[in-house]
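Have a look at the structure below before the remarks.
With one protein chain held back, the other chains of the complex are shown just where they sit.
Lettered A and B in written order, each chain numbered from 1.
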Amino acid sequence: MALDTRTDRRPSFAGLLWGSTVGKKTAMAVSGVVMLLYLVAHLLGNLKIFFGAGEFDAYGQWLRTVGEPFLHHEWFLWIARVVLVVCVVTHGVAAYQLSRRDIAARPTGYVHKRRRASYATRTMRWGGVILALFIVWHILDLTTLTVNPRAESGHPYENLVASFDRWYVAAFYIVAMLALGLHIRHGFWSAAQTLGVGSRARDRVLKTVADVLALVLTAGFVSLPVAVLCGWVS
Amino acid sequence: MKLTLRVWRQKSPDVPGAMAAYEVDGISPDMSFLEMLDTLNEELILGGQEPVAFDHDCREGICGACSLVINGDAHGPERTTTCQLHMRSFRDGDTIDVEPWRAAAFPVVKDLVVDRSSFDRIIQAGGYVAVPTGAAPDAHATPVPKPDADFAFEHAECIGCGACVAACPNGSAMLFTSAKVNHLNVLPQGAPERESRVLEMVSTMDDEGFGGCTLAGECATACPKGIPLFSITSMNREFVRAARKRR
Partner (left out) sequence: MAFSDYETGDPVVDEKAPGGPIAERWDTRRFQAKLVNPANRRKQSVLVVGTGLAGGAAGATLAEQGYHVVQFCYQDSPRRAHSIAAQGGINAAKNYRNDGDSVHRLFYDTVKGGDFRSRESNVHRLAQVSVEIIDQCVAQGVPFAREYGGLLDTRSFGGVQVSRTFYARGQTGQQLLLGAYQALSRQIAAGNVEMHPRTEMLDLIVVDGRARGIVARDLVSGRIATYFGDAVVLASGGYGNVFYLSTNAMNSNATAVWRAHRRGAYFANPCFTQIHPTCIPRTGDHQSKLTLMSESLRNDGRIWVPKVKGDLRPAREIPEDERDYYLERIYPAFGNLVPRDIASRAAKNVCDEGRGVGPGGQGVYLDFADAIGRMGRAKVEEKYGNLFDMYERITAENPYEVPMRIYPAVHYTMGGLWVDYDLQTTVPGLFAIGEANFSDHGANRLGASALMQGLADGYFVLPSTINDYLARHPHDDAVDAGHPQAAAVVRQTEERLARLLAVDGDRTPDSFHREIGELMWEFCGMARTESGLRKALERIPEIRAEFWRRIKVPGSGEEFNQSLEKANRIVDYLELAELMCLDALHRGESCGGHFREESQTPDGEAARRDEEFSYAAAWEYRAAGDGPKDESGGPGAPVLHKEDLVFEYVHPTQRSYA
């Protein structure tokens, strides 16, 4: 007998998304875009370092009072932190699960290997791992101050300078920011495709935006340790 | 031309395979790649060895049967099917590596032959319009805007060879699946099943053990029919739309 397309399954929207490779990529794209927006704000805030300790520390203080009196002290900050943690976890877990799948999907590799795809595309996974490690260290260093040599709460300017005065810390930071640039370069464009906003006509624009974002964010963040190492900020 | 071939030989799915080297001589640049393999096989048979098994049928680039990874490229160095690749694309004295499509969802049957029935199951999940014979209205009852018809055609050109999966670093079948989803979803005839089609086909694609898409773009580069990478973008859009509507 003629049958209609199967209609027996009606899972939730989230269930549909998380249950499929395409949906998981959507979750990665959305969380990635949120983190990207955060990074833009974060960079703008950080660049205040070039205007002296007073302005930078005041900015740090302001972050704790955003939304008052509607929001309680530091609530905005905590909301942002929760959103970011959710994004990082979603992005990371989805990436891990998808990567496991991808590797399992080709149990036997080719004998004749060829360089495939662009450098940015091929480094998404390891770049992501570097970024994850970086985030952990970054929080321990400049948020909780656990590993910060100065660890003076309420004085982010001094803490930051103290941290970057160690060349190896600055170097790790710079490497992580280069990885970030590559990650954004493929990630932004890729997220656009995953969210279905890409098209032949828009491709050049999207690729250009991805390149500009990658470049600006990398250059912006890298300028901090460089400035500290060169003594322009101290 | 004289060539050294290194070919994947595997007697059956459950025994391990290995690359084996063969010399072939007297190859004409006008031969197709498969005719070169025919020549090798004739020599192997007469020498008392088993010929190399490979899938092929129409030999004019449309049936999608041929499926060789040549020097690491699905269908070889030209953007076409293996059967339309000619030996003039190689040089005298070259060593050529010939391997089967590699993917968990395409298990090796023998030598260079793989089982691509997972593709059929993806189509069975929804790659059709449910219209029983005789139930159709007049062909002119529903005009289709030319851009939509052209879009549908561009995706309908897929020959189901599997080069996209073979080339993808993740062994993903997104380009294959999206080609059929887009072909049918853009047409008014395919609209009633638009949501269930994309959801079921993607779900089956996942169940078959294909990898996910990282938009590396290798699939579209390898596709002998030029299915564009944006095909995947369009399917992603359809998927999210369908997931929302079916909440």
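Everything that follows uses one rule, which is that a contact is a pair of C-beta atoms (placed from the backbone, for glycine too) under 8 Å apart; a residue touches a chain by one contact, two chains touch by 3 or more.
What you see is a predicted model, and the numbers here were worked out from it, not measured in a lab.
Colleague: Would you mind spotting which of B:A125, B:A216 or B:V240 touches the chain that isn't drawn?
Modeller: B:A125
Colleague: Given that one chain is not shown, which residue among B:H56, B:H75, B:R102 or B:R237 touches it?
Modeller: The single option touching the absent chain is B:H56.
Colleague: Which of B:P16, B:G48 or B:G93 touches the chain that is not shown?
Modeller: B:G48
Colleague: List the residues of subunit B that touch the chain left out of this view.
Modeller: 11-12, 28-32, 34-35, 38-39, 42, 44-46, 48-51, 53, 55-65, 78, 80, 84, 86, 88, 109-110, 113, 115-117, 119-120, 123-125, 127-140, 142-146, 149, 152-153, 156-157, 159-160, 183-184, 187, 189-190
Keep this in mind: only the chains that are shown with their structure count from here on.
Colleague: Quick one: subunit A and subunit B, Cα centre-to-centre, how many Å?
Modeller: Computed from C-alpha means, the inter-chain centre distance equals 35 Å.
Colleague: Which part of subunit B faces subunit A closely enough to touch in the complex?
Modeller: 6, 8, 19, 69, 71-73, 97, 99, 102-105, 125-126, 130, 132, 167, 169-172, 174, 193, 196-197, 199-200, 202-203, 205-206, 209-218, 228-230, 232-241, 243-244, 246-247
Colleague: Could you please specify the touching residues of subunit A with respect to subunit B in the complex?
Modeller: 2-7, 10, 12-13, 16-17, 19-26, 98, 101-114, 116-117, 121-122, 124, 186, 189-190, 192-200, 203
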